[in-house]
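This view holds just a subset of the chains, kept in their places.
Chains here go by letter, A, B and C, matching the order in which they are written, and residues are numbered from 1 within each.
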Amino acid sequence: MLLDSSVTLDYYAQAPVPAIFMLRPRSGWAQWIAREEYLITPMVQVVEFTDLYGNLCQKLVIPEGPFSIATKSRANVPDDIDVDASAEILPVAHLPPDVLHYLLPSRYCQSDQLGDLATSIVGTNPTTYQQVAQIRAWIHAKVTYESGASDSSTSAVDTAQTLRGVCRDFAHLGISLCRSINVPARMVVGFLHELEPMDLHAWFEAYVGGRWFTIDATEDFPKGNRIVVAYGRDAADVAISTIFGSIQFNGMTTTVTAVR
Amino acid sequence: MLLDSSVTLDYYAQAPVPAIFMLRPRSGWAQWIAREEYLITPMVQVVEFTDLYGNLCQKLVIPEGPFSIATKSRANVPDDIDVDASAEILPVAHLPPDVLHYLLPSRYCQSDQLGDLATSIVGTNPTTYQQVAQIRAWIHAKVTYESGASDSSTSAVDTAQTLRGVCRDFAHLGISLCRSINVPARMVVGFLHELEPMDLHAWFEAYVGGRWFTIDATEDFPKGNRIVVAYGRDAADVAISTIFGSIQFNGMTTTVTAVR
Amino acid sequence: MLLDSSVTLDYYAQAPVPAIFMLRPRSGWAQWIAREEYLITPMVQVVEFTDLYGNLCQKLVIPEGPFSIATKSRANVPDDIDVDASAEILPVAHLPPDVLHYLLPSRYCQSDQLGDLATSIVGTNPTTYQQVAQIRAWIHAKVTYESGASDSSTSAVDTAQTLRGVCRDFAHLGISLCRSINVPARMVVGFLHELEPMDLHAWFEAYVGGRWFTIDATEDFPKGNRIVVAYGRDAADVAISTIFGSIQFNGMTTTVTAVR
């Protein structure tokens, strides 16, 4: 499907304040960015850099007064996510070095503390994508989607206890459980067509059989029609905006529409 | 100035043929890409990767039949190029490691063979941007712009002898002379507003006083209003298209227009 | 001082088990590795790679039976650590992109939750290295070094409550407090001459005034004579050995001696 997405962020700054944004989807394995727009009003000097995970980030100083960032992108994405029940979980010895850091615990994904839970879900000998699917199914069945049940400090260990949360909590728990059975897993922030209500979305990817698979524990039947905006270890790495100081935030608008 | 640029490439392939394109300008030090479009017709699977120089490249297989690539970009660029007569040529010991490879000779820039010429132009003790300006002035005065006087195998050593060539030859000679006095220099391919006739353009950058300066030996009075598409050691690195096989090339159209 | 250091790790494996080691100090800003030895017994196939933080890591499969790794290095290191009370804390806008990820919270360093504590120590307007020194002094005064008071799951938030721990806990707390005042901070694992009892040691570095400073909250008067073995966000990144399965660990021996 060809998707148009947009994000607009509006601010009012009483004084200049530095900020970093991460809003530029990149063409990759499963998506082709056919068009992109990135408007900064008023225009200021921007330093764009690539972070540790390959995301394009924009560093700038928000000037005093009203300030907005408006990005649009048109992406060619698959309608369905790939599923491969027979894909094998690679032994660590066969993992490529550049996915190994996705095995380590991180701020919101304390995989070192969730091994028992993972074992209770998938048994002691996980071998294929099926066990990742079991983790997804378990989270989907046990965790209740509840806006306001979590906040920016909520981690996977918390969610494993409360069993309530939003998309990022579902993702953090899934990532942690995968890592605790030695499956590399990474956070994704992006757009999902027909998400209700429309907003940015979070899900995760698991590395099985030599490639990354999209996993989303929030949906009954996970669909494609997603645009990846950023990758990272967990939410700490993929904040679409980081403001280093105080600012008045006047809201975010997100749209995702199918083209034709 | 806000500039809109476009490139369209048209092909007809008798059989599938692999290709790599390098047509995606990136936001950076002196330019902000506010909008970008990259249409591939028919759409095929693309692998996008970042090369050694930070350029975004697209690897794909051109299918049998007609094929076109059409890119557009809107960029915020300065009207004038920076000039700083007092910027100091840094001793090699003070150069950052990531510019050192721009001191080495390359396919079209045999800086190891042009030391005597460089010395004859700038003397034995180059100290500032002024010597780079002298190199530019010398090339501008001595080399005649002549379409057809060179081809894809022409190198800086050739141009130093024939004293005729096109923009890429001017750039290669400038790069070589800079490197031979231990000034890092790199090739740039991109757009220049009001170039006559309109086409892609090549120039170079020299690293002086801790930053890169735009240098263009083809113009009487080098202007800004440039969009950088790709960087490299020389033309071998910055081909906007590389076709690995035979194909019928039906032409390229380039436009650059000021917005408003 | 010229220091000789060594680490020996001994194992016995009932079955082959994959492992990653990180034991190779690298020449850098403050240390020169004049000699290095890395013996693996029995020798097996090793994949060496550089991780996200620049550490050289060795991936291998430990074979069945006895297995040992013995590394030695001779390093030229300064006797004293640098201190610069007047070094300014750079505004985030002036930080180079490659240190920005050291501002983010991580597994053991939940800087997002320790802002109030940091403010209570350094006030609301930290400006120089002095505030980092205050953080160090606060930890040194308040936290009691107590072996066994923490374990591999202990984080900075835990240590801020218990006020007891070992070197890695001191480092995690220092890193978190620095990050919460927007000072990039990273974990270091390495050797410290005359540490009692001899073992690997952990400390941290803070980025102030455009460079990294060594900070160690465990010592009364922090000395130099350190060899850095690895850098990372926190202990999750700098495990000198990670064994993916079960193995019998027969102990580690560490030595550090001055040459002549």
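In this text, contacts are C-beta pairs under 8 Å (C-beta built on N, C-alpha and C of every residue); 3 or more make two chains touch, one makes a residue touch a chain.
These numbers were taken from a predicted model, which means no experiment stands behind them.
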Size of the entire homomeric complex in copies, 3 being in place: 4
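FYI, only the chains that are shown with their structure count from here on.
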Superposing rotation of chain B relative to chain C, computed on C-alpha atoms, to nearest 5°: 180
Numbering shared by both copies at the chain B-chain A contact, with half separating same from different: same
Mean-CA-position distance for chain C and chain B (Å): 43
Centre distance in Å when chain A and chain B are each reduced to the mean of their C-alpha atoms: 37
Overlap residues in chain A, where contacts from two or more other chains coincide: none
Of all residues in chain C, those that touch chain A in their complex: 18, 20, 47, 49, 51-52, 57, 59-61, 91-93, 97, 100-101, 104-107, 109-110, 112-113, 152-153, 182, 236-237, 244
Interface residues, chain A side, partner chain B - complex: 26-28, 32-40, 43, 46, 48, 50, 58, 76
